[in-house]
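Of the protein chains in this complex, one is absent; all others appear in place.
Chains: A, B and C, in written order; residue numbering restarts at 1 for each.
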Amino acid sequence: MIMEKNAIKRVAILTSGGDAPGMNSSIRAIVKAARWKGLEPYLVYEGYKGLVEGDIRPASDIEVDRYINQGGTFIYSARFPEFKEEKVRLKAKEQLDKKQIQALIVIGGDGSYHGAQLLHTIGIKTIGLPGTIDNDISSSDYTIGFFTALESIVSNIDRIRDTARSHHRCILVEVMGRYAGDLAVYSGIATGAELIITAENKMAIEDIVKVVDHQMNKLKKDSVIIIVTEHVYENLKEIAQKIQTETNVDTRESILGHLQRGGTPTGMERYVAAQMSTYAIELLCDGQSGLAIGLVNNKLQALPILEALAQPRPKYIELINKYAKINQEK
Amino acid sequence: MIMEKNAIKRVAILTSGGDAPGMNSSIRAIVKAARWKGLEPYLVYEGYKGLVEGDIRPASDIEVDRYINQGGTFIYSARFPEFKEEKVRLKAKEQLDKKQIQALIVIGGDGSYHGAQLLHTIGIKTIGLPGTIDNDISSSDYTIGFFTALESIVSNIDRIRDTARSHHRCILVEVMGRYAGDLAVYSGIATGAELIITAENKMAIEDIVKVVDHQMNKLKKDSVIIIVTEHVYENLKEIAQKIQTETNVDTRESILGHLQRGGTPTGMERYVAAQMSTYAIELLCDGQSGLAIGLVNNKLQALPILEALAQPRPKYIELINKYAKINQEK
Amino acid sequence: MIMEKNAIKRVAILTSGGDAPGMNSSIRAIVKAARWKGLEPYLVYEGYKGLVEGDIRPASDIEVDRYINQGGTFIYSARFPEFKEEKVRLKAKEQLDKKQIQALIVIGGDGSYHGAQLLHTIGIKTIGLPGTIDNDISSSDYTIGFFTALESIVSNIDRIRDTARSHHRCILVEVMGRYAGDLAVYSGIATGAELIITAENKMAIEDIVKVVDHQMNKLKKDSVIIIVTEHVYENLKEIAQKIQTETNVDTRESILGHLQRGGTPTGMERYVAAQMSTYAIELLCDGQSGLAIGLVNNKLQALPILEALAQPRPKYIELINKYAKINQEK
Partner (left out) sequence: MIMEKNAIKRVAILTSGGDAPGMNSSIRAIVKAARWKGLEPYLVYEGYKGLVEGDIRPASDIEVDRYINQGGTFIYSARFPEFKEEKVRLKAKEQLDKKQIQALIVIGGDGSYHGAQLLHTIGIKTIGLPGTIDNDISSSDYTIGFFTALESIVSNIDRIRDTARSHHRCILVEVMGRYAGDLAVYSGIATGAELIITAENKMAIEDIVKVVDHQMNKLKKDSVIIIVTEHVYENLKEIAQKIQTETNVDTRESILGHLQRGGTPTGMERYVAAQMSTYAIELLCDGQSGLAIGLVNNKLQALPILEALAQPRPKYIELINKYAKINQEK
């Protein structure tokens, strides 16, 4: 993976996949760290699509400074399945070559990593940074975006608990995560949710009903909050109605949806994003390529992208079961 | 409406209808203002239901102080249609008489006001405070709960704009309001929404499609946010899909739902709640009853409840149309 | 004040005096409303200084859209006492004439209004918008910036109350306001402060000591928060020490300072800013000039600037005294 040192003079940045808070903080840190190391930073607009189309512009320090605490990605993201085709990727390389850019830092998820790996094999020095609110990149304990999405979820569940409690309600809250339960598990533990349901522990509706009935009707708890990862159930409204019919407890559902994606990145998000970003520049200056950066056991780490992609996902089932017992009244 | 002065020694407080942030601040202020005037404050738990069942307890200053900045209503709210029956209301009066409570302050919406009016006619001195996030009490320019719900909505739409912009999306955001457009109008103007749709201006789907197409495809705007009041359309998901099909713009819907109800009341909410609450105590000490308090033209005002209920609702249609023009690119 | 209609084709915007959250929202709304009315909007950078130096640039819609929810003023503000000299002002007019800009909207405080009035007298059509966190512009019940500063203060006093309570402390909190007590009064009422001290009711230290002693030592209240407007006392630390010495209550001071100026403008701030801004454009298109816009009794109003400057300030002393009684334990 080692190439000749200081071979690079220009580095480009792109964001890909779902946007995540902290992407802008990361872009800023890469730009600033690049300058510090004497590199010229460039921004690729609209992800891999923009790369292929050549929408690549020199970065402005004053602009990236302004975005340090802004949600989303100001250089945009885009779906671009065409990047799987080799000729499309060669076009991307051509665009970078034309601008004498030797290196590319990609902030995104698994799919984005694949793209970075493919560019690595054709001579672009690439580094992948984990950017997704879902925390579903196994080579990093935490991804850029997860910290803020967690806080957006938690502050909204706090609001939901206020109203659930005022009316003795059960509220089912659907959170994002694609197929990863991290957001559900962290937010559920943080808010004392009576149930956390992810792909790991999909429960039969009758079993949910039993829990709600026991907590509300037998033990007279003043509210029940159930956190559910998206895609686990097809229709949360139906489940809410079923619970209400069976238990006579006023039950509602709330799908948090897109608000989980945006928002001012938290301080911890920006700290982690800055650290990963600076490390990416340091690795490039050290002649490295084809690596994915992670925060593992609270330390920065870089793995070959293919190895990073092959890491196993953590299991949360034990934690989920434990906190179901802790958070339900006895 | 004038009764003998200082006839009251004890005053009870209840919250009714949908919970709203600031109800707790209001309870606190009533308790503190009651003590200031030498009255003993009592709390009725679970709204009119608790009143009839006699769940009425002396207020604790240390407890209400803790709730000054908490969402929801810590004395709970409840639906209680039975209160329409006279014998049920007489039972309520009996409960108050038994505890030598002469006055009752009710925080809630129109339905709660009706209850207060009925109690007034059978000899309980009552005052109504406007408590609902929907701002749909015509006798007050602003209701307790509206300020905070507006901020919850705006901060979440800001998050949604971040992600919409990152992906060049159109996102339809459904906000609460029952049949009142206030939350939609205020949040739409505050966030620069390209369209605000309330019961006053239900648009045909084709017309929405035209706007999205023009903004995104013709003028290349980077995102479109459409705020819609609940109950205007039956199925927002279908509309989003229709827009996407017709315009090829990635379109999503987001139903903010119950998170709009809770949360730390804002400073302005708590300021207004305190002012209204203190005024309620002052009116009671002045021998008044059967009044609804409002903030009208930035001044506290009290109207006979029946008159308050008969006030006309404001119209927003002009404002909605103006800001549609202002916020859409030309 | 009426001039020929539609005489203007271009309108410039400048911000002046202390920055305030909502200034950016206002700039955006002016730009969008100008386009709606067929005017070309320009931005003046660095206030009156930039005006005289000719730092005037066409506004970009995409840029102002991004700033709708950003604190500060992205076109900067600056002190510029030289504007009092006539020849300097003539230079400003020259710069506007050169760019064929006939109108100027100034967002700022009293000093900024004076500048707008002087430009009005030499033929520039000017409108003043009240922009300051201090709420000290008498011709408007609320100023752009006040709403957000209030929330920044309240959320920080909530934090301070948490720690005061945990340790049975008295904490003196200094808030901004220049010589106006509005921020102190609103935040004090919102947070249940035991004392609010502004220029209207500067208290002798011995009298503060008595209150703290009574609340904490006699009545065993768990904390006391005292809100003080800046400039009332010279040295808050000394007062805190004096209280501690005399009462044996652990007492600290906290000067909120510059954090009160910035931050994401609240939804209400942005709503009011948009309304005032749109009204400014409407007035200009109607041929008006030399006016200051205000929100008075919850309605938009425009007064001749000199008249606006002559409005009397509200008195808060009664409110302050009332809430001292309400918020102190008996």
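The criterion applied here is as follows: a contact is a pair of C-beta atoms (placed from the backbone, for glycine too) under 8 Å apart; a residue touches a chain by one contact, two chains touch by 3 or more.
Keep in mind the model is a prediction, meaning the values are calculated, not measured.
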Which listed residue (A:40, A:55 or A:222) would be found touching the missing chain in the intact complex?
-> A:222
Which of these touches the unseen chain: B:77, B:102, B:251 or B:264?
-> B:264
Go through subunit A and note every residue touching the omitted chain.
-> 25, 28-29, 32-33, 35-36, 61-62, 65, 68-69, 141, 147, 150-151, 153-155, 158, 186-187, 189-192, 222, 264, 266-271, 274-275, 278, 296-299, 322-323, 325-327, 329-330
Missing-chain contacts on subunit C, rising order, are 15, 18-19, 21, 70-74, 76-78, 152, 155-156, 158-168, 171, 222, 252-263
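Note that only the chains that are shown with their structure count from here on.
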State the chain with the largest centre-to-centre distance from subunit C, centres being mean CA positions.
-> A
For subunit A and subunit C, what's the span in angstrom between their mean Cα positions?
-> 38
Between subunit B and subunit C, tell me the centre distance in angstrom, where each centre is the average of that chain's C-alpha atoms.
-> 28
Determine the centre-to-centre distance between subunit A and subunit B, using the mean Cα coordinates as centres, and give it in whole Å.
-> 35
Shared interface positions of subunit A, touching two or more other chains = none
